[in-house]
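Of the protein chains in this complex, all but one are displayed in their positions.
Entry: chain A
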Amino acid sequence: MDTIIDRGAPKARNFEPYASNGGSIVAISGKDFAIVASDTRLSEGYMIYTRKQSKLFQLSDKSVLGCTGCWCDTLSLTNIVETQLKSYLYDHNNVMQPGSIAQLLSTLLYSRRFFPYYVYNVLAGLDDNGEGCLYSYDPVGHCEKVSYTAGGSSGVLMQPFLDSWLAKRTADNPVSEEEALNLVKDAFTAAGERDIYTGDEVVYNIIKKEGIKSGVVQLRKD
């Protein structure tokens, strides 16, 4: 008697090149500032690798990149961005402007369209007029200029919160630096209560004409 045994597809693909290392980014732009913040927890599954890994990468005096997702991709991508910026500086004797960095980042992400960098990016900076600007990305390079955004593991928790406070703002009622920082702190505190991949500390950068101011806020450590 012939029995056909269906063994299914070959089971050789047991290496998973991606990890989800958690972490969240919030960014808000204003008339003369941009604020970008990340938590400092690096984790995988139920395991916390470290409690003090910032996901903010200062690219110049006027731009900071927030990058979360698969940490090994984050390291690689930010290294390439930093190297490209250095190369641009040496070629042109000019620091690349945030708008150009935004396009560069989109191109870099799309260059790996079929083996993506598994990362969520938020680029914050000051544009040519000294006004705050933000660019939000998806992992394959879709780029959108926004006035506020939340991304990473708690992006879906924090975005509606930011919407409720900021969606209906108009030019004659702009968000102040103080209000923006408080919203960032509140967003992370709330996210830390519900998302196990967000916690430990928040680091924030406030980008202004005079320079970049940074600070730390404590979050739940459990």
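One rule holds in what follows: a residue touches a chain if its C-beta (ideal position, glycine included) is under 8 Å from a C-beta of that chain, and two chains touch if they have at least 3 such contacts; residues count from 1.
In this text, contacts and distances are computed from a predicted model.
> What does the UniProt entry say the missing chain is called, choosing from "ADP-ribosylation factor-like protein 6", "Exocyst complex component 2", "GDP-mannose pyrophosphorylase A" or "Proteasome subunit beta"?
Spelling it out: the chain absent from the display is recorded in UniProt as "Proteasome subunit beta".
> In the full complex, which of A:19, A:95 or A:190 touches the chain missing from this view?
Selected residue, touching the omitted chain: A:19.
> Looking beyond the chains shown, say which of A:57, A:71, A:135 or A:204 touches the absent one.
A:71
> Using the touch definition from the top, which of A:52, A:169 or A:209 touches the missing chain?
A:52
> By the contact criterion defined above, which parts of chain A meet the unshown chain? Give residue numbers in ascending order.
Interface residues of chain A facing the absent chain: 11-15, 17-19, 21, 42, 44, 47, 49-53, 70-72, 75-76, 80, 83-84, 87, 107-112, 114-115.
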